[in-house]
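Starting off with a structure, shown below.
All protein chains but one are shown at their positions in the complex.
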Amino acid sequence: MIDFLFYVFAALAVAGALGMLLNTRNAVAGALSLVGTMVALGAIYVLLEAYLVGVLQILVYAGAIVVLFLFVVMLLNLRQDEFSPERLRITKIVSVVIGALVGIELLVLLPAALGPAAVLPEGFGGYRMVGAALFTDWVLAFEVTSLLLLAAMVGAVILAKRRID
Amino acid sequence: MILGVIIKLLFIVLVVAGLFLPLITWVERKQSAVMQDRIGANRADVFGLRLIGLLHPAADVLKLLSKEDVVPAGANRVLHQLAPAMALVPAIVTLAVIPFGGTYTLGDTTFSLVVADIDWGMLFVLAVGSLATYGAVMAGWSSNSNWGLLGSMRASAQMISYEVTMGLSLVGLFMCFGTLKLTEMAALQDQTFRLFGFLQHVFGIVVPGFLDWVRLPMWGLFLQPLGFILFLTCIMAENKRPPFDAPEGESEIIAGYHMEYSGMRFGLFYTAEFLEVPVIGAIVASLFLGGWTIPWLSTGDIVGGVGSVFGHGFATGVAIVLHVTSFLLKVVIMIWFQMALRWTLPRFRYDQVMDLCWKMILPISIANVFVTGALILFLEREA
Partner (left out) sequence: MLVEKAVALSAILFVLGTLGALTRRNLIVILMSIELMLNAVNLALVAFSRQWGDLAGHVFVLMVIVVAAAEVAVGLGIVIALFRNRESVNVEDSSLLKW
């Protein structure tokens, strides 16, 4: 059951990513495909028993960050776009070969290297354990992140401000 | 087990959506009429039976279904038709985690009257609520109209701003109850606490006997009054309820983001907006007003009291009926309150809405978190 759900959400995620990439006419439709990818990834996180991270993915990424993208696209009222001019054909062939090699390595060699998954303690990935880890082991990263957000807020306001001159 | 989920789903869809939606359409017209000293809509009748206007929602639905579905020229067809669904689905999905009854044991089965008992239920509500932004944003942008674009830009900025403060104003409540699970929060509100008990805990003053019997139900409203006011403001602004309906300000930008919609697609937007009223009521009732609990009458009292006379199974049935009725009554009170607020306050100006969020509610909710944390630390240390 979990495997079937994973395949469904993985297909949705890849479809959303392709929808964003291949969509040249409409940046808004591309952003909405990205939302589909984010929500599918949130569902995959829940399947991987990362409950807090999954719901925060939907809350922050799908609910705020992509809305920010949409806001800017609507503000700038963008229309058409094109792909870059074609590169050499050899690049495409080499990239497909390397991609196939990486795919084989991931799907065939990795399971043998990793072994079985660990038995997880009760409440793993829930908000209590992640919160406890965040405030005890990783509290320095947490505090520094708050400074980062402050810097980003100030930077974004200054960059988008209209100069009065 | 599947049968239980289906029954609960049917209850939510039929009662909350099916019964409350037409009721709210009628309440909107009648309550506003009574508040404005007029009669309101009372002409729709079936075979001469007017029923004080209760048939008007049916008439509205028939009217909307029979109108032509217009897609403006130059509009993005797919997004234009997808937007009403994106506005409606988050409102309905939120109802999946709200408990409309407690946890009961009948024989050897334990069941709780909630469709999905998620451990992080309140985060689910916040996450799904944040997805509601897309309906408003898509509706305005895909309409290829100036008013629509203005409305949807106002809507997107307002909604993502108030999401932040919605979460922050609840942090104090999470600290008080120690859980994000909505069933547990409702169950924790099933008890009473001594109003002047903190005097004994903190200052060591022995409370005189005649003050000791003052017990309040341990509702979120009494534990976090400031959080209640902040959260109510934020969730009404998030759902663009008047007086925060600048995105669809009828007197400014005509109909804002749902201007280019007609027929049942407009009906879907209106359904989404009116469905959010009982959903707001259900969330606020579960968090702050005790959910399905009856004040001063805990579940143990009911089951013990009735059970000693009539038997445990009958007592549990009585408890179920009383609890569900209590929940629906609280939702109705919240609906009345929101309607009263709608028809009393004039619409806020858009910059007033954004100022309120970032300059007033955000600092106050952070201060609320600090004060709540300090109080909890103090009280726990004394106990």
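A and B label the chains in the order they appear, each numbered from 1.
By our rule, a residue touches a chain if its C-beta (ideal position, glycine included) is under 8 Å from a C-beta of that chain, and two chains touch if they have at least 3 such contacts.
In this text, all values refer to a predicted model and were calculated from it rather than measured experimentally.
Note on the chain not shown: across the whole complex it touches A. Chain A residues in contact with the hidden partner, per the touch definition given at the top, are 2-3, 6, 10, 13-14, 17-18, 20-21, 27, 30-31, 34, 37-38, 41, 44-45, 47-50, 52-53, 56-57, 60-61, 64-65, 68-69, 72-73, 75-76, 78, 81-84, 99, 102-103, 106-107, 110-111, 114, 117-121, 124-125, 129-130, 133-134, 137-138, 141, 145, 148-149, 151-153, 155-160, 162.
Definition applied: only the chains that are shown with their structure count from here on.
Note for the complex: chain B touches chain A at residues 76, 78-79, 119-120, 123-124, 126-128, 130-131, 133-134, 137-138, 141-142, 149, 152-153, 156-157, 159-160, 163, 180.
Across the interface of their complex, chain B is touched by residues 26, 28-29, 32, 35, 39, 51-52, 55-56, 58-59, 62-64, 67-68, 70-71, 74-75, 126-127 of chain A.
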